[in-house]
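Got a structure for you, questions after.
Removed from the display is one protein chain of the complex; every other protein chain stays in position.
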Amino acid sequence: MRDAGLWIERYAQVRAATMALAAPLSDEDCCAQSMPDASPVKWHLAHTTWFFETFVLERFEDGFQPFHPAFRVLFNSYYNGVGDKHPRPQRGLLTRPSLAQVRAYRANVDARIAALVRRHGGDAALATLLALGLQHEQQHQELILTDIKHLLAQNPMAPAYLEQHGAPAGQGAPAAQAWLHFSGGVGEIGHQGDGFCFDNELPRHKTYLDPYELSSRLVSNGEYLAFIEAGGYADAGLWLAEGWDWVRAQGIAAPHYWRRDDAAPGGWSSFTLHGQQPLDLDAPVTHVSLFEADAYAHWAGARLPTEAEWEHAAHAPGLSQMFGHCWQWTSSSYAPYPGFRPAQGAIGEYNGKFMVNQYVLRGSSLATPQGHARASYRNFFPAGARWQFTGIRLAR
Amino acid sequence: MRDAGLWIERYAQVRAATMALAAPLSDEDCCAQSMPDASPVKWHLAHTTWFFETFVLERFEDGFQPFHPAFRVLFNSYYNGVGDKHPRPQRGLLTRPSLAQVRAYRANVDARIAALVRRHGGDAALATLLALGLQHEQQHQELILTDIKHLLAQNPMAPAYLEQHGAPAGQGAPAAQAWLHFSGGVGEIGHQGDGFCFDNELPRHKTYLDPYELSSRLVSNGEYLAFIEAGGYADAGLWLAEGWDWVRAQGIAAPHYWRRDDAAPGGWSSFTLHGQQPLDLDAPVTHVSLFEADAYAHWAGARLPTEAEWEHAAHAPGLSQMFGHCWQWTSSSYAPYPGFRPAQGAIGEYNGKFMVNQYVLRGSSLATPQGHARASYRNFFPAGARWQFTGIRLAR
Amino acid sequence: MRDAGLWIERYAQVRAATMALAAPLSDEDCCAQSMPDASPVKWHLAHTTWFFETFVLERFEDGFQPFHPAFRVLFNSYYNGVGDKHPRPQRGLLTRPSLAQVRAYRANVDARIAALVRRHGGDAALATLLALGLQHEQQHQELILTDIKHLLAQNPMAPAYLEQHGAPAGQGAPAAQAWLHFSGGVGEIGHQGDGFCFDNELPRHKTYLDPYELSSRLVSNGEYLAFIEAGGYADAGLWLAEGWDWVRAQGIAAPHYWRRDDAAPGGWSSFTLHGQQPLDLDAPVTHVSLFEADAYAHWAGARLPTEAEWEHAAHAPGLSQMFGHCWQWTSSSYAPYPGFRPAQGAIGEYNGKFMVNQYVLRGSSLATPQGHARASYRNFFPAGARWQFTGIRLAR
Partner (left out) sequence: MRDAGLWIERYAQVRAATMALAAPLSDEDCCAQSMPDASPVKWHLAHTTWFFETFVLERFEDGFQPFHPAFRVLFNSYYNGVGDKHPRPQRGLLTRPSLAQVRAYRANVDARIAALVRRHGGDAALATLLALGLQHEQQHQELILTDIKHLLAQNPMAPAYLEQHGAPAGQGAPAAQAWLHFSGGVGEIGHQGDGFCFDNELPRHKTYLDPYELSSRLVSNGEYLAFIEAGGYADAGLWLAEGWDWVRAQGIAAPHYWRRDDAAPGGWSSFTLHGQQPLDLDAPVTHVSLFEADAYAHWAGARLPTEAEWEHAAHAPGLSQMFGHCWQWTSSSYAPYPGFRPAQGAIGEYNGKFMVNQYVLRGSSLATPQGHARASYRNFFPAGARWQFTGIRLAR
């Protein structure tokens, strides 16, 4: 392995960033699970470590012994090829191992990984798995934030993940919205070059696009509020049939975390990582489902982009808020690219087996670690998911 | 309207074909509903009539009066633009109106439609709606057969929809399977020409296809049985994650309607419209979900085709069983074609609002009325649906 | 068997009465099932016949052959000792056997029973089972009416079971309410004498009663309406905890079948066997759950009687509406009397195995066949049941 020192440094940085996210939280905060879709922070800390132990140490370490034999099952998320899994909805009941023990697990695996990297300089297979493990860890860094936000929001005391000092800066009034035109034709999408990518971004392949337009920026809270005030949630004609059923069955009337609040200037506040805050009308709307994104687009006389349109346009000047604000729903269902081949073995379960009944989101959010996303990156969630930082970019 | 006589004849033929399907059934058979996804035959008879009354007579008939004011709600399937709807899972509780009254409703509307057509010769809008109404009626003809099959299968006495006289002919051993090669490139899909099509088949548009191969024929029962005997339903690695959950939660171990049966030559029988019958190993496998189709393909070292691949190849020599055997699952989620525009008004709810979390099926089945399907036709069902005549054509 | 002729006559009368109840109904009406707790009329017709076939013919008839082998399972309600049972919630899917076939089944069994009675004059065991079978049939006569009422009420067209000719007579203003005093002490309850009773009415046994008072008549619709208008359904303090959860989860705000109706004199109408009718404020309130009965009693400064109080008082002068109006909830859970012994064999499952989580109702309703009930009769339903004719008599 070339550059063992660089790998050790990179590894240490990413792993430390995870621990830094957990730093403001108590042992109790780290143990609880607010819904089956979300996981406890402690579980994220352990599972990302399990990933390195199972897919790196077990393969490369001489005389491998697991840190704790029970962890193989407890912290296996969904890899049938590895064996049994603890049931997902019961992750919050694992008061043991304690957070302290999970920290010790991390430290143990970290030391063994460092030793391994020093020993196996030049092993390309090891480098590939280390890279995947670190990207995986970064995905869980974002989930730590979205999951803890969801947990704290269940508490009537609305505790902040981080106290905010001083008034929020805000982002100022958004730039005027404009439509950027793309002429389409046969183009290519999918990852290109030597850098890391997930298997679902491959192979790069040709696709045909009709001419289309993309909005220069994301839909703002203020614009979305106009949709609410125009009765958008009560007009069946704007919604996909399944979306309309969802709105009625769940009593949905605003984005997740929004609350009517007479004390707030615009009449609404929302729950944030800094606690309950007045709604910033200039900021991009977030925590909306695909159903809401689609209904809004319908109301606005537009539509959602396909993932190919989004990627094809991603580097065009004039497009703002593509990365670092919120994930952007596309109308593309999550499906394999032509010629897609998942890896052999359990690691091949990483992405491919989820390619049904999910929709692709593009871009990245304020919770995505710096440097993690790229134009070809394919995030995916079910159409009704709202606890991620998900927003809307219009197309037509 | 040109050709009023032809329209009257065509209308009478299609409407009579519907009644012929109900002929072997008792009033009780026609009233019951076996699951929320299926509808009573009586309801189908009334709803297709409601379609003509609501979208044709109400618009074109002078001094329009509804046959019965309550029917507007009772037999509205899903058109929010028309108004309230009777809840779908309760269709089987509508013992009134009686089957005799529904027959009278059909006769009344049929007479008024005939009068209308005679009066409005040359009206293109009327012709468009009549054509849609008849195509709609044909779709319900297929549903009458799949829904009554599902109902009768719930009965431990396994009654036949039609008694079979003499041994079933069978279709003989299937032709040898072959792979047909297609070189791909930029092609066009979507409906072309002057004939009728549904709005979801438009607009015809360009698409890019990588080279691909399609199987010359459908997967047979015998081939599918080999998958079962090889442990296909117990091997998580073959399944989409949601498919695996579905298999385990529902205890799925064979196609719908299959039953182990020591008395049958191959050890299996299946419930058919002629009652319980030994499984014909040569016939195409049917009543499988997308999950099963995908797992089978995976096991066979192949994949499902996209809808574009299927349509692009549809007329190639060497492909058999494209139409008239069973609908063929594709890996394409049901989505609008570029530039898709549903019709204005309630009729626009026909197709567009279902374009989420469903998968496209191509071809047609043995239950599809003659002349109804075509290469650009897009049928669609959720990934777990099995009560339709759904089968598998492999691609790679 | 003494009095074979009398038995034959009695049998014929009861069986004919059942058919008379079905006479106003179509085949479709008789086939549908509105909820798992209710059964189709056709099923009632078949099951009561099955009872005679299984418990009488199978035991006494020489060379017994079942009318149809599948019926043993299809029409077994809940007798594990007899064997498999068709799942209760799917009774409405049995479009076969047809109503005509069930009528033939009844005729066949009726003829065989008559022949049997003629042959076995003097057999006491046969007489016991015949008596049980006829009482059983009478219980199902009442269920036919409550179940068909429930089914027709699901239909937005609110069809009448029987058309009413002329204005309903009404019962006139109820007598003034009075409290009747009972001094209690050691008394006996349970059936006495030679007449028929169910096993759950035995053995007659001593019980101790504190002094108590019973209301001279049932609570009227007008009185219950005062409870509603006083906010009874919104005052948690009046309700049992489980009742309050029930009210909120189900959105209960009035007795079952009541509907606010501006066109009705008192502002309410209710669905009846004669269709939708203005609410008769003078009639006893009915279709209330135990939860509602208990909350009303609490609001009125009273309580529900125990079953022992009710029975002990049953023949006291001054008590009206004890029989023939509606079943009266008691606070007594359904439990075995001291020394209770169910019969040997499958017939012993008749009553005893239901003695948990149900509450006893006393009296009888307008739907109870003449001569069926008595002071020691114990009806029973879960606390939330409302589709029976259930009402309220207060105690204190």
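Should a chain be cited, it is by its letter among A, B and C, assigned in written order, with residues numbered from 1 in that chain.
Just so it is clear, contacts are C-beta pairs under 8 Å (C-beta built on N, C-alpha and C of every residue); 3 or more make two chains touch, one makes a residue touch a chain.
Computed from a prediction, not measured in an experiment: that's the story for all the values here.
Novice: Which chains here touch the chain that is missing from view?
Specialist: Looking at the entire complex, the absent chain's contacts are A, C.
Novice: Touching the left-out chain: which of C:Leu290, C:Ile347 or C:Ala375?
Specialist: C:Leu290
Novice: Out of A:Gln154, A:Gln177, A:Gln250 or A:Gln370, which touches the unshown chain?
Specialist: Answer from the full complex: A:Gln154 touches the omitted chain.
Novice: Tell me which residue among C:Ala100, C:Ala125, C:Ala175 or C:Ala236 touches the hidden chain in the full complex.
Specialist: The single option touching the absent chain is C:Ala236.
Novice: Please identify, in ascending order, the residues of chain C that touch the omitted chain?
Specialist: On the side of chain C, residues 78, 80-81, 186, 205-208, 210, 212, 236-237, 239-244, 290-291, 294, 303, 331-333, 335-336, 338-339, 349, 353-357, 383 touch the unshown chain.
Novice: Touching the missing chain, which residues of chain A?
Specialist: So the residues of chain A touching the missing chain come out as 26-32, 34, 42, 70, 73-74, 86, 90, 92-99, 151-152, 154-157, 159.
In the analysis below, only the chains that are shown with their structure count from here on.
Novice: Sort the chain contact graph into one of these: line, ring, star, complete or other.
Specialist: Line.
Novice: Measuring centre to centre with CA averages, how many angstrom lie between chain A and chain C?
Specialist: Roughly 58 Å, centre to centre.
Novice: With chain centres defined as C-alpha means, what is the inter-centre distance between chain A and chain B in Å?
Specialist: Going by mean C-alpha positions, chain A sits 37 Å from chain B.
Novice: Once you find the CA centre of chain B and the CA centre of chain C, what distance in Å lies between them?
Specialist: Computed value for the inter-centroid distance: 45 Å.
Novice: Could you check chain C for residues that touch two or more other chains and list them?
Specialist: none
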